[in-house]
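Before I ask anything, let me first share the structure, which is written out below as structure tokens.
Yeah, one chain of the complex is gone here, protein chain that is, but the others are all in their spots.
Entry: chain A
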Amino acid sequence: MLQKDVLPMKAEKADKRLSAKPVITGSEAVIRSLIAEGVDTIFGYPGGAIMPIYDALYDFQDQVHHILVRHEQGATHAAQGYARSSGKVGVAFATSGPGATNLVTGLADAYMDSTPMVCITGQVAASLLGTDAFQETDVIGITMPITKWNIQVTRQEDIPGAIAKAFYIARSGRPGPVLVDITKNAQVGECEYEYVPCTHIRSYQPVPELRLDAVKEAAALINSAKKPYLLVGHGVLLSGAEKELIALAEKAQIPMASTLLGLSAVPVDHPLYVGLLGMHGNYAPNILTGECDTVIAVGMRFDDRVTGDVSTYVANAKVIHIEIDAAEINKIIKADVALHADAKTALQALLKEVQPAKHDEWLAEFRAADKKEYDKVQHNELYPETGELKMAEVVRLISEKTKGEAVLVTDVGQHQMIASRYYRFKNPNTNITSGGMGTMGFSLPAAMGAKMGTPEKEVVAVIGDGCFQMTLQELGTIYQSKIGVKIVILNNNFLGMVRQWQQLFFDKRYSSTEMVNPDFVQIAKGFFIPGKKVTAREDISAAIDEMLATDGAYLLEVVVEKEDNVFPMIPAGTPVTTIRLE
């Protein structure tokens, strides 16, 4: 104790010393390191093992904003939403034991969807590690398969280095979540502080070098293609390659289709954009994967929801795969030419080598198939005149009224697929959804994070009644932190997507999918959030106007058709070319 009095504790005091390096606690080093990385927002939940870090945070409130979530899962999804909308690294805090285990779903989700995130957990003192101490959990062991990297820090002097590495790894190459577990002794111990950003790890090469011979080979394939086809994945957004992608498509007149996470990379109204790939994607882009002769897959990983039965997927095409992660190349679909590189670099190089071309007949094939889908499915969905409200018409109205410029955050289920199909995205990074994991409960906290990351944008969460009830406690966070998100619950009183499968593949045996729901508007009211429930078609437009005109958060519950189905649909594991329109 006496010693502390002679050692300057606070940074201001220490800064004044002649010595360049202040002596501070590990906890203060955590906060200062985060600030050095440009962190201005942290989502978290305190507890015993992380209290020193929260205590240090108290002194830096003017520089970092801590958002107290209501569940640690909410902190991770909020950090994801923040990262996906702003392009920065999302940060979440949790205590040891139950706090840390509550991060697992969000970490796994961020890992699957390549979202840069740094989670910091408190841990019991190093002397207690491995003894089943109170609230001790082997969070390093648990999160090993679902983090890009994780580390346990047991000495305060290692904190700045670990955080520097964490940020470098989280954001570089193929981004991903990183977890830093810090023992309590390291949080309270003191050390000299110096922050050196990490720029290199000798066993890690985040940005591969593009091979020009491969670019030439790929260009030759594209130049000789009759039916070239661009598949747009999340990697396009992650590398900021939207312009290059569109330039390439325009130069050689190549149709572009998007994966679920690639949505918003290309404006929906772009003349060469042909729609959404995958199980509930559009008809034309799926069926024509069977026709194309050259596929240029950019920053996408051939998820089984996109490919269906892989043995027949793009079977008649040469495949060019642009991918930053070597492990994804040839993992699912064999590439004829692999461009192991950052998407932006690869597309820039390709653009130089690709010749201008026209593919009018090929594009016309898409339009013909589009018409079929429009007549059979879309028209009735978007503009019904009788019957109960449909999810699609609600999404259409939201899309029109926000001019496609909102950040659309969707949860998981029918509403997700409908929103992804019908929202007319205009700008990059405005589609935030749980793609690889399909985590119910994702969207409310993710929307919260997205609003914090891009406060200048309208953020609309479209949520199913089931999903909402998985993380609805975050309404408390939204209220406390005055986060102006618009929440639209599409309530069909069912776990709709599961019910759809039961209808189609389980003989309508609706086993545990019907939901008896609470009064959602009343719940919002309990959290001091205004709201409205709409059941009639004539009220929906005004209600959306009211929601968008409201300053701050708003909850709109829309009662929609109970047993509506999402079509087109590709039954799991079947060839995508067998896509069903009804």
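Here, a residue touches a chain if its C-beta (ideal position, glycine included) is under 8 Å from a C-beta of that chain, and two chains touch if they have at least 3 such contacts; residues count from 1.
Note that in this section contacts and distances are computed from a predicted model.
For the chain of the complex excluded from view, the name given in UniProt is "Acetolactate synthase small subunit" [choices: "Acetolactate synthase small subunit", "Nitrogenase molybdenum-iron protein beta chain", "BMP family ABC transporter substrate-binding protein" or "Flagellar basal-body rod protein FlgC"]. Between the chain not shown and the residues A:K148, A:K344 or A:H415, the one that touches is A:K148. Which of A:I35, A:V104 or A:I140 touches the hidden chain is settled by the complete complex: it is A:I140.
Contact with the undisplayed chain is limited, among A:E250, A:D325, A:D539 or A:E561, to A:D325.
Within the full complex, the residue among A:C119, A:I169, A:M391 or A:L556 touching the omitted chain is A:I169. In the full complex, chain A makes contact with the omitted chain through residues 140-141, 144-145, 148-149, 152, 169, 201-204, 325-327, 329-331.
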